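The complex appears here minus one protein chain, its other protein chains still in place.
We call the chains A and B, going by the order they appear; numbering starts again at 1 in every chain.
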Amino acid sequence: MHENEHEMKYSTYIYVWLALVVLTWVTVAVASIDFGNAAVFVALLIAAFKSSLVVAWFMHLKNESATIKWMVATLFIVFAIFIGITFTDYPFR
Amino acid sequence: MPSHTLDDTVQNGESYLDVKGRYTGVFGWIFSVDHKRIGLLYLGSVFVFFTVGILLGLFMRLEQMTMGETLMTATTYNRLFTLHGVIMIFLFIIPGTAGTLGNFFLPIQIGAKDVFFPRLNLLSWWLYIAGAVMALLAIFTGDGMADTGWTFYVPYSTQTGTNVTLALTAAFILGFSSILTGLNFVATIHRMRAPGMNFHRMPLFVWSLYATAWIQVLATPVVGITLVLVILERTLGIGIFNPAMGGDPILYQHLFWIYSHPAVYLMVLPGMGVISEIIPTFCRRTIFGYKAIAWSSVGIAAVGTLVWGHHMYVSGQSSTASIVFSFLTFFVAIPTAIKVFNWVATMYKASIRVEVPFLYALAFLFHFLIGGLTGLMMAAISVDVHVHDTYFVVGHFHYTMFGGSVFALFGALYYWGPKMWGRMYHNKTAIVALVLQLIGFNTLYMTMMYLGYQGMPRRYFDHLPQFHDAHLVATFGSWFLVSGLLLMIGTLLYSVFRGEKAPANPWGGTTLEWQIPTPPPLENFDEIPTITDEPYAHKEEAV
Partner (left out) sequence: MSNHAATMVAHKHPSDVEGAKIGMWLFLFTEVLLFGGLFIAYAVYRSVYPEAFQTAAANLDTFIGAVNTLFLLTSSLTVVIAIVALQKDKQKMAVWMIWATVLFALGFMVNKYFEWSAKIHHGIYPGSPELLADHSKGEIVFYNLYYTMTGLHGLHVIIGLIVFFFVLYFIKRRPVVTEEMPYEILKNVRGTSRLAVVSEKGEELGTVAQLDDKVELVDIRLTYEPVAEKRDPRNFVKLENAGLYWHLVDVIWIFLFPLFYLIT
């Protein structure tokens, strides 16, 4: 197809999918453990890991140019800032 | 006089205005994917709405001329300022400079033949029209135009019987149009620069559009979903902001200002870009501190996304939040001041050619200085608590938005108009219009700031006797302002159709748009130029 496309293999994606399935199982299993307030952070951590697998491999961000990677980084920084600054309000009411 | 028009290297492209495409007449415009035609489509449409907005403002001033109910009821007044805000912000300023001049000159200034997604570009204009039509429909259907103010604050916006839902849908669609423009510009700037034009050789107008485009892409969706939530509460009863259902109305304000504060920078940044073009051209020298101005655009965009809470000091947000937001707000002054100092430094000891665009640039500086400094006053919580929701705020943001962004847009139309439609404006009329505008503008909004400091609240359709004299003065000012504006629009229209033919480079500009014929040919360049120098390299010349 395009010369600059990376050669893609079925097997890689199947491994990634397997990892995602296992992580789904882990997140469900872990939910029954009582982490208290940390529970939501554990769940989010696993979700973040899962989504970075999807973004890096399925959306092949890891093969994209530095420009696109920087753009994605900007997005997450901006979103983190939005949430972060909003939380200068609620916990301090 | 014109320094180096490239008359001897005349290119044989037919003007984009003469090219016959698949369609002719009106269809040749509204279905054209040529960025220049789309730019002019935007220009025509934003000025139609601008005129409507001016008249709405004039009516409000007339109502304030006397005490008590004279021209209109309180509800009509409420609808009027809502419509004035919605039109001026969503239909005029936001697409005002980026959609018109950005579309027209961004590709030319970077040496490209069009934007990256030409058809998407046309779609964004169509979405703009769809949103505009919807906003107008909101006036005539249901219980009439919303009376909430352009901010649509809950809980009132979820309770009022007026046509908020349609107005919000209109704003949502207009947001989508704005996103498409931003997306297109980012892709264009990244992928379509002429060979040799690295980021630090781009004209500063392009830099400002780049920063603007990022705000459009990253902030607009947040307000989009926020408006949808209000629509959902009104239609399906999903009360995410409804205290009776555990919701928090202040969260609406957070989400609204996460977009709408950066939005004021997306209104002013292109204006600043215009000023950065006009000043070096008329000072006939390279701009002072190119990199500082370029990166300060990015700086303003970045810091501008961190400061939304300064609209909410009296909303009930935590005082911690207020302090953080106040602290961050002061930081915006730094990149802004960097720009102002560099512009002034460019003028220092330059042999300035004083023409109308340059006068507008000076007017911009004067107004923006006042608007910016009063902004700093209000960034301080202790001051803001007193002047919050008074005419002081109204005066302040008209100084920045109108005296700043919009005056820059006017200057840009005189500056680039000759290139866009190939004809010059009538100089004396243009100056008369500018003088009228200056007198009217400062009388109106300076008085408003005074009124606000005395305690006149905004959005009231009536006033107390002690405010009467000042209100009268403000209304007189508005007459000067409106006549200046109408005279200017007349002058520009006259120049479009009847003006003298313009040379390719009337001002001796150095950026790429001045190196191509006037009006530009369909594909701008016969041959994509190779860039070897900075954008404002004025050659030494005997004057």
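Here are some notes:
Everything that follows uses one rule, which is that a contact is a pair of C-beta atoms (placed from the backbone, for glycine too) under 8 Å apart; a residue touches a chain by one contact, two chains touch by 3 or more.
For clarity, every value in this text was computed on a predicted model and none was experimentally measured.
From the options B:17, B:33, B:72 or B:377, the residue with contact to the chain not on display is B:33.
Screening B:226, B:276 or B:405 for touch with the missing chain picks out B:226. Remark: the omitted chain is touched by one listed residue; of B:239, B:440 or B:509 this is B:239. In the full complex, chain B makes contact with the omitted chain through residues 14, 19-22, 32-34, 113-114, 116-120, 179, 182-184, 186-187, 190-192, 217-226, 229, 232, 236-240, 245-248, 251, 254-255, 258, 522-523.
Interface residues of chain A facing the missing partner chain: 1-2, 4-5, 8-10, 13-14, 16-17, 20-21, 24, 27-28, 31, 37, 39-40, 43-44, 46-47, 50-51, 54-55, 57-59, 64-65, 67-68, 71-72, 75, 79, 82-83, 86-87, 90-91.
Quick note on the criterion: only the chains that are shown with their structure count from here on.
Computed centre separation for the pair chain A/chain B is 37 angstrom, with centres defined by C-alpha atoms. Within the complex formed with chain A, the chain B residues making contact are 190, 214, 218, 222, 250, 254, 258, 305-306, 308-309, 317-321, 324-325. Residues 67, 74-75, 78, 81-82, 85-86, 88-93 of chain A are the ones touching chain B in the complex.
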